[in-house]
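Here the complex is missing a single protein chain, while all its other protein chains stay put.
Lettered A and B in written order, each chain numbered from 1.
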Amino acid sequence: MSASSTPNPNSRPDLDDTINVTTAHNSASMTAAAARENRNPGSNKEPLSIATFAVCAVIFIICGSVIGNASGGFFSYNTTIKPEYVRGKAPGVADDVALPPKPILNVYVKKGQSLYSAKCNGCHGADGKGDGANYPSLVGSSWSTGHTERFAQVILNGLQGPTSTGKVYGAGVMPAQGGGMSAQDLAFIMTFIRNSFGNTVGDVVSPEMAQAAIDIAAKRSNPAAPVTAEELKAHEKDLTGEKMDPTTLVDPITFKPVGAKK
Amino acid sequence: MSQEIKQSAEQDAILRTTIDRSLRHPVMFFFTSGAAWLAVSLILGIIATAKMVSPEFMDGCAWFTQGRVFAAHISTLVYGWGCQAAFGVLIWLIARLTRQENRASGIILAAGHAWNLLIAVGTFSILAGYGTGVPWMEFPTMIWPALLLTYSLIAIWTMIQFRVRTPGEVFVSQWFAVGALVWFPWLVATAFVLVFCVGGNPLMSAGVAAWFRSGITYLFFLPTAAAAAYYLAPKISGRPVHSYSLSLIGFWVLAAVGPWAGMQKLAGAPIPFFLPYMGAAAAVLIGIPTIAIAVSTLRTMTSEPGKFASSPALRFTATGVVCMLILGISSSLTNLPNSTLQLTQFSITQYGMDILAIYGSFSFVMFGAMYFIVPRITRREWLSKRLIKLHFLFSMYGVIAVAVLSVLGGMLHGIGQEDFKFTWDSAVAHAYPYQMATLIAWCFVLFSNFFFFVHLLLMWMRLGRRSSHPTLLGHAHIDSPHGPDGDIDNAGPGSVIAH
Partner (left out) sequence: MTLRTFTFGMIASFGSAWLFAVVLPFFKTRDVKPVYFADGIDEKTGVYFPKRTGQITNGAKVYAQNGCYVCHTQVVRPTYAGNDIHRDGWAGFKADPDRGDTRRESNVFDYQGEEFAQIGIMRIGPDLSNVGSRYEKTAIALNELNKTKLGDAWNDSMKTSPEALLLEHLYNPRNKPSMRWSTCPSVRFLFNEPAREGLAPSPKPEARALVGYLLSMKKNDTVPASMNYAPPKPAAQ
């Protein structure tokens, strides 16, 4: 029923001398679907439309701002975080959350406990009582609970010979514990021993005092050697430094006093 | 100036038929087995999304635990359906475009069977608990070299055909098709070697896997869809492709930009920090080739409104291309590092974009190509335009729901995630309605594809219509000499305008 003006070669194949009529009408060589297909017309040469160009330009601009974030670190394979990055504050939330303040004595004793278990437990025992023969007891010891300067020198330098009771324990040598110990750590340990195992001295050794002790130890004529009971007689005084009220409330992390005293 | 092919329409028709006949077995096999894997994938997808909204569904069953089902769903969708549909269309396209029949169809068919076996083994392994844990590469380690070998057996003949084609202007479809065939093995081989063989770098292995996911989407599925669209649009509508320069821009921008995308999925992780920004920039730029492809193919298709209304192939292709456009624009808008990327990076937007790309864009164009190709290789026409219409409508509803709701809903999900003052159940609640919508959408899609499977199966069994008139959508006039359905052919073969 089609009324096309141009002769359709498919309806008059015998006029096209390149075609073998037999093969053309053999349905195996040509399907109806293939016959009715257009030849692919290719592309035309229409120019880019302004609208398309504009949208693509907008996308390019957005891309430019995105890639700008990486400026300063292109192909820098060892930089895994943006240079100059500082953690941002949480919007709308108070950032510095302080832990509830505690009395300085409690804070020091708690910190001292973990240090004591690491350094002193092995010999003096978890209960501070030693073993009676090789390691002296720290409970009620006149040196532990007495003058702080004397006590500090024992801890920092070690001890040779008899202890506060006059008895010689074991081989008679306590190794020095001062190597690598900071003033703060010394303060913690001393405060802990003086206020635990039944000792109730009730004072706090401050880092300032502990630093004074470290300076004294460094100035000894023979800093590498342990102290002896004789030498300790020269140190029967308390360390210099401002005495702290043991009930002062401090921040448990920074150890700085907060607010009014109790 | 290109060489004019001097052949009459008759000789063209004979050549087309010869090419179609030579490829009928492998192409039909890829289509039917691909459709079967699509069914499997949709069922697994429904189970996975159902578990997201109702976790007690099949809870405690090892084979169908959420993590394994989701991994199997994506794997069968990508490698079972996606790759096979792509292979079928690509080998047919290149054969047609290079105007040579394919003489290796036996080997390709055998390779296709091998591919199916490997996918089946891989899927069972994932469900049995032997997945590798690398997203989109969950098949056990040994499967990958076997897949690459099988792929090379499929693609090598096509590449040879391209190499020995008649010299002349290479049509735009061929650039995209050859591109897809080259990029796929390069991506798979790199990812396999670096992640599974070399190893030793946990973070960059995750980076390479993210690059691989993006590469497969934008450098295999997208170009295959583009190749098919650029072939079908002018062929069916009879008009030349709108704007050669636009298609050129589309191809080269895709080639230049596509390989850089992917790392933005790992923004904030301790990898070299410029990589996610390059990835985000590339993801933004992906908008350009998708717009170029969409504009040029749509303008070609709509230049013949009559064809556009009646041809099922053109309708599916057009929808696929529109989804491609939406994909490109969504990619540009959801990957902005200082605003939207933080929201979409770990939200259901990722899943929505994957589905928009693989189902919305790629699969719709593949359906269009299949509605065109299958009649030509089976020499039967589709049985019922109603089945085609049902397939189209429900798939379209489904994919719009997934695309719009997952991609946009994912932003709301992201807002809930970033709102750190609320506990996590608030973020989960933000996503819940969109996950429910995705479940309903997948049900629509499975329903639609049921009709497609039945239809395809009947065609495969040679039960299609023996007619020289194609099955068209649209209504002819009741008094039309071609019958109320427009399918009566009164003037003999060749008298009907091409469809």
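Throughout what follows, a residue touches a chain if its C-beta (ideal position, glycine included) is under 8 Å from a C-beta of that chain, and two chains touch if they have at least 3 such contacts.
These numbers were taken from a predicted model, which means no experiment stands behind them.
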Over the full complex, note down every shown chain the hidden chain is touching. A, B
For a quick check of understanding: of B:Ser41, B:Gln84 or B:Thr132, which residue touches the chain that isn't displayed? B:Thr132
May I ask which residue of B:Ala39, B:Ile236, B:Ala431 or B:Leu472 touches the chain that does not appear here? B:Ala431
Give the residue, chosen from B:Pro337, B:Gly360 or B:Gly398, that touches the chain omitted from the document. B:Pro337
Only one of B:Ile108, B:Ala155 or B:Met278 touches the unshown chain, namely B:Met278
Listed in rising order, the chain B residues that touch the chain left out are 51-53, 55-56, 59-62, 65-71, 129-135, 138, 170, 175, 178-179, 182-183, 186, 190, 194-195, 198-209, 211, 219, 248, 252, 255-256, 259-260, 263, 265-272, 275-276, 278-279, 337-338, 341-342, 345-348, 350-351, 417-420, 424-425, 427-429, 431
Mind pulling the chain A residues that touch the left-out chain? 75, 77-78, 80-82, 85-90, 93, 97-99, 252-254, 256
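Definition applied: only the chains that are shown with their structure count from here on.
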Geometric centre distance via CA averages, chain B-chain A, whole Å: 46
Going by the contact rule set out above, which residues of chain B touch chain A in the complex? 5, 8-14, 16-18, 20-21, 97, 169, 171-172, 231, 234-236, 238-247, 249, 270-274, 277-278, 280-281, 284-285, 287-288, 291-292, 295, 332, 335-338, 375-376, 379, 381, 420-421, 467-470, 481, 490-499
Can you name the residues of chain A that touch chain B in the complex? 1-2, 8-11, 13, 16, 18-19, 23-24, 28-49, 52, 55-56, 59-60, 62-63, 66-67, 69-70, 73-82, 90, 92-93
